[in-house]
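Every protein chain of the complex appears in place save one, which is left out.
Order of writing sets the labels: A, B and C. Residues in every chain begin at 1.
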Amino acid sequence: MSILIDQNTRVVVQGLTGREGSFHADQMKKFGTQVVAGVTPGKGGTEVDGVPVFDTMREAIEKTSPNCSVSFVPGPGSADAVMEAADAGIPLIVAITERTPIHDEARAYRYVKDRGLRLIGPNCPGLVSAGKSKVGIMPNQLFKEGNVGVVSRSGTLTYEMVNELSSRNIGQSTVLGIGGDPIIGTSFTDALELFNADPDTHLIVLIGEIGGTDEEDAARYIGDHGSKPVVAFISGRTAPPGKRMGHAGAIITGGQGGPEHKVQAFEKVGVPVANTIAEVADLAARRLGAAT
Amino acid sequence: MSILIDQNTRVVVQGLTGREGSFHADQMKKFGTQVVAGVTPGKGGTEVDGVPVFDTMREAIEKTSPNCSVSFVPGPGSADAVMEAADAGIPLIVAITERTPIHDEARAYRYVKDRGLRLIGPNCPGLVSAGKSKVGIMPNQLFKEGNVGVVSRSGTLTYEMVNELSSRNIGQSTVLGIGGDPIIGTSFTDALELFNADPDTHLIVLIGEIGGTDEEDAARYIGDHGSKPVVAFISGRTAPPGKRMGHAGAIITGGQGGPEHKVQAFEKVGVPVANTIAEVADLAARRLGAAT
Amino acid sequence: MKLQEYVSKDLLRKAGVPVPHGQVAESVDQVEEIARRLGPVAVKAQVLVGGRGKAGGIKLADTPEDARQVAQQILGMDIKGLTVEKVLVEQQQKIAKEYYAGITLDRARRQFVLMLSSMGGVDIEEVAAEHPDAIIKVPIDPSFGLLAYQIRDAMFRADFDRGAFKGLQGILGGLWRVTQDKDAMLAEVNPLAVTDAGNAIAADAKIDIDDSALFRHPDLAQYEAESINDSVERYAAEHNVPYVKLDGNIGIIANGAGLAMMTMDAVRRLGGQPANFLDVSGGARAEVVRQAIQIVLMDPKVEGIVMNIFGGITRGDEVARGLLEAASTMDIKVPIAIRIAGTREAEGRKLLEDSPFTPEPSLDAAATTIIRQVHEKHAAPVGGQ
Partner (left out) sequence: MKLQEYVSKDLLRKAGVPVPHGQVAESVDQVEEIARRLGPVAVKAQVLVGGRGKAGGIKLADTPEDARQVAQQILGMDIKGLTVEKVLVEQQQKIAKEYYAGITLDRARRQFVLMLSSMGGVDIEEVAAEHPDAIIKVPIDPSFGLLAYQIRDAMFRADFDRGAFKGLQGILGGLWRVTQDKDAMLAEVNPLAVTDAGNAIAADAKIDIDDSALFRHPDLAQYEAESINDSVERYAAEHNVPYVKLDGNIGIIANGAGLAMMTMDAVRRLGGQPANFLDVSGGARAEVVRQAIQIVLMDPKVEGIVMNIFGGITRGDEVARGLLEAASTMDIKVPIAIRIAGTREAEGRKLLEDSPFTPEPSLDAAATTIIRQVHEKHAAPVGGQ
């Protein structure tokens, strides 16, 4: 098993006809993902490598019944694309795009929640259920089927982590990039809930970073509800306050979002926080060995 | 029994310190209503005839536990008062005020619905459960306890109707003025549902008028779900299209809201439509005689 | 409050919606001067009534001299009883396609709705009646507003021109902004046009502002007078009295909108012709009653008045006092019948006891009395021959 996506996931690509959209749609198909439709206003009736393009999400749904959308629509239209998917009732909406205006995102987040749907991102690399399906932009060749769930706020760090795990023959159930923006649809806590409910996930790797309190919230969740074993990593531990570290969300402000709290919060609930990606993999291997 | 309000209803008056608010609060108390608090921003800590006044609905709730609000806040602040009551979780919100801007009202309606609460009005005279409680501005002396539910879009016409009924010794369970604005919180259909569920209501008098399609919707509801006996009256049957007949909602526009459809819709589902208020009372008396 | 075309277009222009270059004028000199600047123009009568085109209120002029000439015809002309006092002089548009776009309240859904149709330039109510499928409707969530994807979706469904998509989309966005920012009950662009050059433009516009929200728009106060055609209605509106002019000769005064409508209906049912609808509202004082009578009598066609008062908050004695005050300060030449019930009915009746206004036992009685008197007056000269 896996979380959120698997071989039955039917993906519609918002912004399929763009440079990013068409490239990554192709990569997804190569991974084995069912890419059933694209949406680009004004390009309805065309095709991209055999995938039909529609003007609106409404049409795409009527004609191809997708159950997941992935958006490459640039920042100015990003939130609107999410809302269009939500209004059409897409249960899993993945927003890859970075630079979504935050007020737009606040509205889109609310719009999706009002409808009881799930948003991942924005500003995220998407997700992969190893051996089953990929939605997003993670490199195809890294993954190996297995029982470690990975959830991360950072793209490249996720790849690095997965590479490290796979090279040690530690496979993954699902790898989920939740995104680096200040408002994201799916939190660490949400991801933990999903992984805890997935029988094929035996251990969870959580890659946090400075900014916000999602890591602390996840630690509190683990303390309150328990969890499968978790191994954590926090990046930006030496970042100065007030500076945005690339990600719009990676910023220590008003005494919040600093790394010490995050590390302490995890350690308090028995979650080890590694210093390097290699150390994460070591810890994971040890715990898995102990667990199995 | 009755619908919506009874001897246990605890009322907070929004705008208690104003001319209208204080006068009608006094009238309500004379009727027997429990008026437990008032809210007027800036007047917190004062009293009006022994009723404590608070700055905010939040405080009023904490201190006096009302379960119904009635607002005399003028048009510009009317929707805001409704939203304040809704945010505080007041289950029954009655907005008396007229001249609420319609875009404000659309938002307030949505705000109340989002929270699963009930709004009556705006631009309505409120409601009376005869012998139990009055919320709003209907004249105290008209009512007589009994088994006829009255629901109406017009204030004075309601008084006239109730007077006619009482003078013939036909008592009322609850008399409900739903208001004359284009957007109102509680529709005829909502009122029918409530009356149908009330064992002490044996017959319903419905006083509609031109404008909108709430009467047609009520007729459809009766056709689809059945109802206790209903007798109807429609005012404005000779009004010309495009002219607003006093009520902001009493206007025939774009082929909608004309009286013929309304009359036909009711007659189609077996609801007699009387020509005069006296005739309504005649019909009611006959039906009640037949029913009991 | 209905705005004239030129005001509606001004609001749209300020919201970034392209409208034809143009200017309003009240004299032929002005029209000629404007035409000299704009080139070939359309001269459009500014009256708040449908069908002004068919009535000859819109004419093209290719030269300033032509413009002067057609302005001479249009300014001062009568369209359905209204005198044309202003014309909008606009650059002529070469129109390739005409659509309809409107935002209005969908009362059943309790929210606003965007309506689009590829059948533009014609009466949308006719389209609605004959080709309901040709109108695309999009409900607008009052908390999120009209969203970009909703506009796109509606445009595709209404089969709008893909070549002018961006411009059309911009106009619809602007239409919603105006609707919301200006508290419009209705904002309509018909036709929403695409020119031969492929540009989207609001060729005609109609905006109706929510009267209850006018306090937020002091900039629109200057247009209140020209928004009401009838002079008595205008006077009543200035005095905040809900009054509607009708075609008949029997004046109606009642307290409460529902009661006034019922009174109007009763007069008609009993064979009379109501001259107006007037609501003195709850709690009316003597002075307000006096003023109501004055307003009803401003209509020279009124030959009798039916007053219907049900005392709730309104007190019967106050109404009686108002009526007597009116009688003593005005020279009332028409009969008035009054029916009083409810609060202070007895006191009111007592006050009127020795006056010409003995209260009638019922509304029907009051209406019948006046209808008969008016009828007799008309019959009298004939009978007297």
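The rule is simple: contacts are C-beta pairs under 8 Å (C-beta built on N, C-alpha and C of every residue); 3 or more make two chains touch, one makes a residue touch a chain.
Remember, predicted model here, so these are calculated numbers, not experimental data.
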From A:Leu16, A:Leu165, A:Ile207 or A:Ala265, residue that would touch the chain that is not displayed: A:Ile207
Omitted-chain contact residue, chosen from A:Lys29, A:Lys43 or A:Arg110: A:Arg110
Contact residue for the chain not shown (choose from B:Glu84, B:Glu98, B:Asp198 or B:Asp214): B:Glu84
From A:Arg58, A:Arg118, A:His202 or A:His247, residue that would touch the chain that is not displayed: A:His247
Residues of chain C in contact with the chain not shown: 141, 143-144
Missing-chain contacts mapped onto chain B: 41-42, 44, 55-59, 77, 80-81, 83-84, 87, 107, 111
Touch list for chain A against the chain that is not drawn: 75-76, 98-104, 106-107, 109-111, 125, 137-139, 141-142, 152-160, 163, 180, 182-183, 207, 209-214, 217, 235-240, 243-250, 254-256, 275-278
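Going forward, only the chains that are shown with their structure count from here on.
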Chain-level touch network, classified as line, ring, star, complete or other: line
Chain whose mean Cα position lies farthest from chain A: C
Between chain B and chain C, centroid-to-centroid distance (C-alpha), Å: 28
Overlap residues in chain A, where contacts from two or more other chains coincide: none
Touching two or more other chains - residue numbers and ranges from chain C: none
